[in-house]
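For this view, one protein chain was removed and the others were kept in their places.
On to chain A.
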Amino acid sequence: MFEETIGKRSKRCINVVERGAVKKFAEAIGDPHPIYVDRDYGRASRYKNNIAPPTFPRIFDYGTIEGLRLPEAGLIHGSQDFEYNRPLIVGEEIVCFSKVENYYEKSGTSGTLGFLVIKNFGEDSGDNVIFTSTTVIIITEAVRKGLKT
């Protein structure tokens, strides 16, 4: 049921690296460093502004992928990566979308596990990629069965 979503992507969504959201996020990961939260410190830095923590893109809206239906519960976050060309700058607009990269199944002792690979993209207004992030979601047999009913 996930196989047919491979290659599908969402429509682009514009997100803003909001100052308040960056501050809250930095505090929530126990990293309220002045490069994230203090305006004057940011201005004096090489970025001439504050930046956002590397895992901040977690909060962006990437739009919905048509036909991809995920259960509300029971998903396992298997792995996660981020790749950056530069840090995110506070205040900038990021154009985001996501894509189903792959889906495959592996048999194990606890049944057949499904691996759904979703890739998220963040670009500037000139279509230059600022970051990508890839999430591998593990979907157990029990959870997949629940989806079919």
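By definition in this document, contacts are C-beta pairs under 8 Å (C-beta built on N, C-alpha and C of every residue); 3 or more make two chains touch, one makes a residue touch a chain; residues count from 1.
Simple rule for what comes next: contacts and distances are computed from a predicted model.
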Among "Acyl dehydratase", "Lactose transport system permease protein LacF", "Na+/H+ antiporter subunit C" or "Stage V sporulation protein AD", UniProt-listed name of the chain not shown: "Acyl dehydratase"
Identified contact with the non-displayed chain, of A:Thr64, A:Gln80, A:Thr112 or A:Asn128: A:Gln80
Residue of A:Glu3, A:Asp31, A:Glu66 or A:Glu93 in touch with the missing chain, whole complex considered: A:Asp31
Touch criterion as defined above, residue of A:Val17, A:Ile51, A:Ile65 or A:Leu116 at the omitted chain: A:Ile51
Missing-chain contacts mapped onto chain A: 21, 24-25, 27-31, 33, 35-36, 45-47, 51, 53-55, 58-59, 73-74, 76-87
